[in-house]
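The complex appears here minus one protein chain, its other protein chains still in place.
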Amino acid sequence: MKKIHKPKKVFMQGPISPQFVADAIAKHQSKVSIGAHAIFLGQIRADEKEEGIVTGIEYSAYEEMAEQSFHEIREDAFSKFDLTCLHIYHSLGIVPAGEISLFVFVSSAHRRAAFEASEYIVDEIKNKVPIFGKELVGPTGSYVWKENK
Amino acid sequence: MKKIHKPKKVFMQGPISPQFVADAIAKHQSKVSIGAHAIFLGQIRADEKEEGIVTGIEYSAYEEMAEQSFHEIREDAFSKFDLTCLHIYHSLGIVPAGEISLFVFVSSAHRRAAFEASEYIVDEIKNKVPIFGKELVGPTGSYVWKENK
Amino acid sequence: MGINILYFGMLAEITGQANEIWTIKDGLTVGDLKKLILERYPKMRDKKFKVAVDQQIGDDQTFVSIQSEVALLPPFAGG
Partner (left out) sequence: MGINILYFGMLAEITGQANEIWTIKDGLTVGDLKKLILERYPKMRDKKFKVAVDQQIGDDQTFVSIQSEVALLPPFAGG
């Protein structure tokens, strides 16, 4: 019964557009065993720092290891929760404030599994995936390295 | 500090399209204090019943009371969780299997509030809002009244 | 002058109509009213439903004013 899920491409260059999210939803409308989708979107905040207002984040990653981490997080989530589908997308490069850098899309027959998996997966991504971010601040090209808590 | 939120129109005729979801997301990209969106979508399952396979659900509601219930759920959620925005949309009329009948869109500065509020609000909607559903089954126009657990 | 009784979902199928005006005496509770309704519509006896008085869910002790809007609500199915 254990299904092996093929590693999927997670990283995208630049922001994730609302249209991309819509297309992902539309693709799941033929899967009529799905009753619940839980979607998480991480959006860049224009936080105020000592150095100025954040205008965006520039992401980089240890890509090979990160893709492997994402794959392990997916496998782990499929084994822990009763899910039909699970997709993760993350930006690389510059994502301006107000735009989306993370898209986690969980689908299941019943809502509880989708809710629990969604929160679990986002926490895992923040803790375990080697992604690095420069918060770009102010108009002068300065920046602050971001750190997840 | 207590902000009163104007009652909003929740009901839509027929399914909620992925494009509608995309437009709602796009509208929030100018709100740069948002760091997290949690979106829940309820999709119609083609469950197998004794009477046949579910081809869709036909929703009706005690509309006036339902809009009031939605309003109370929103106010309650704003007081319980630290949210920036909250939108709820629900279908009336026929929604075919594979299409979306519920869209709950929660936005907050940090992810924890969005996750918690999302699950809470969906539970509240299922329990408290007078919406009724006929599960349409098989090709002959028969149906079964749906009941939330 | 009377109360407006609204029927929803499967209950409207039993009554054959979405609402009725009933003339009732003053001082009735939801419990009293349910008894009258079940007498008129015996098929409702094996149905679960809640009663809303002026859009608030009531229990058997809730009083019904003679100008109330009363709604009979079968199990909810939103979501």
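First chain written, first letter: the chains are A, B and C, and each begins at residue 1.
We take it that contacts are C-beta pairs under 8 Å (C-beta built on N, C-alpha and C of every residue); 3 or more make two chains touch, one makes a residue touch a chain.
As the structure is a prediction and not an experimental result, all values here were calculated from the model.
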Checklist outcome for this item: Among the displayed chains, the hidden one touches A
Checklist outcome for this item: Among A:Gln29, A:Thr55, A:Thr84 or A:Ser101, contact with the omitted chain is made only by A:Ser101
Item to check | Absent-chain interface as seen on chain A, which is shown | outcome: 42, 57, 59-62, 64-66, 68, 90, 101-102, 122, 125-134, 145-148
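One rule holds for everything that comes next: only the chains that are shown with their structure count from here on.
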Checklist entry - How big is the gap, in whole Å, between where the Cα atoms of chain A centre and where those of chain C centre? => result 49
Checklist outcome for this item: Distance in whole angstrom between the CA centres of chain A and chain B is 23
Checklist outcome for this item: Note: chain C sits from chain B at a C-alpha centroid distance in Å of 27
Checklist entry - Out of chain C, which residues touch more than one other chain, so two or more? => result 79
Checklist entry - What parts of chain A, by residue number, touch at least two of the other chains? => result 111
